[in-house]
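Shown here: the complex without one of its protein chains, the others still in place.
Moving on, here comes subunit A:
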Amino acid sequence: MSVLVVIECANGEVKKSSLEAASYGSKVAAALGTSATAVAIGDVQANALSSLGEQGVSKVLLDNDARLHDFVGAAYVKVIAKAAEQENSSVIVLSNSNIGAAIGSRLAVKMGASLATNVVSLPEISGASFKVRRGVFSGKAFSDVELTSDKKIIAVKKNALDIETSAGATATVENFSADLSDADFSTAPKETIKQSGDILLTEADLVVSGGRGLKGPENWHLIEDLAKALGAATACSKPVADIGWRPHHEHVGQTGITVSPNLYIAVGISGAIQHLAGVNSSKVIVVINKDPEAPFFKAADYGIVGDALEVVPKLIEAAKAL
């Protein structure tokens, strides 16, 4: 028996959210008196994987079939299911990314496992009972869920748990292959369009976000400049995407992306309940709004009442001086 951690890679590196999954998986393994094995898929080489030892992983299986560099559901599921069988894993840990959750649901059916997505706590294990806490109602609440099948799949919410690191520890890396056929790649993309240069919103530790209070796209450089000075990703409220100032993949909230960075700076956003749903698990929230009655201040840790067009340049200046 072992715990299997699914590692997503991009541009030759392990994604931060997968380091969180690895750290989580190792702790579950320790609680169960077993070891954590990882299975890595995507664009990565063995030398970038051995450092997963620092997160407590003892062995990494690497399938470096180049066709797996793009996400293809059926193929990924086949690779992970085979790894789980080989390692006799009864607990599988993934990151709650679009990829992780998509794999988790298919794998759960294939393996007859219980699945919990959006998980924010380590499991509480006692006897046969295995419970995890997950975020529900778009971040407005938590639920404690019992995973009743023998096999369990856990998709860990990003930035919900710390990454444990024991410097210098290494994992062994073994090549692994699931003998994939062309039929497994029926949903391979014919084209991938990436925005280059930006920090990924879903992976970001720091986010600067703007709302309708910015008045128009001509002022958006304030959001971008502050983000750049801090090394943050940019986001926006729904109306800002609806009117086309910003693309829809930057819209956070109940019907957009959910983020949980260490710092979320909201500029000219009123703080409607649907917006809060996407950001309220951020560790620290800063609100800048000219209206002292804006509801967002109730959810904030730090606030400034003032005109964004005057306040943000001061922040940019201070951030550059750091």
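In this section, a residue touches a chain if its C-beta (ideal position, glycine included) is under 8 Å from a C-beta of that chain, and two chains touch if they have at least 3 such contacts; residues count from 1.
To be clear about the criterion, contacts and distances are computed from a predicted model.
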{"item": "Chain excluded from display, named as in UniProt, from \"4Fe-4S ferredoxin\", \"Electron transfer flavoprotein subunit beta\", \"aminomethyltransferase\" or \"Xanthine dehydrogenase, molybdenum binding subunit apoprotein\"", "value": "\"Electron transfer flavoprotein subunit beta\""}
{"item": "Per the touch definition above, residue among A:Leu214, A:Cys236, A:Val279 or A:Ile304 touching the missing chain", "value": "A:Ile304"}
{"item": "Per the touch definition above, residue among A:Ile7, A:Val93 or A:Ala113 touching the missing chain", "value": "A:Ala113"}
{"item": "Sites on subunit A contacted by the missing partner chain, in the whole complex", "value": "70-71, 73-74, 77, 96-99, 101-106, 108-110, 113-118, 131, 135-149, 186-195, 198, 200-203, 205-206, 230, 241, 248-249, 251, 254-256, 262-263, 273-274, 277, 280-281, 283-284, 286-287, 297-307, 310-311, 314-315, 317-319, 321-322"}
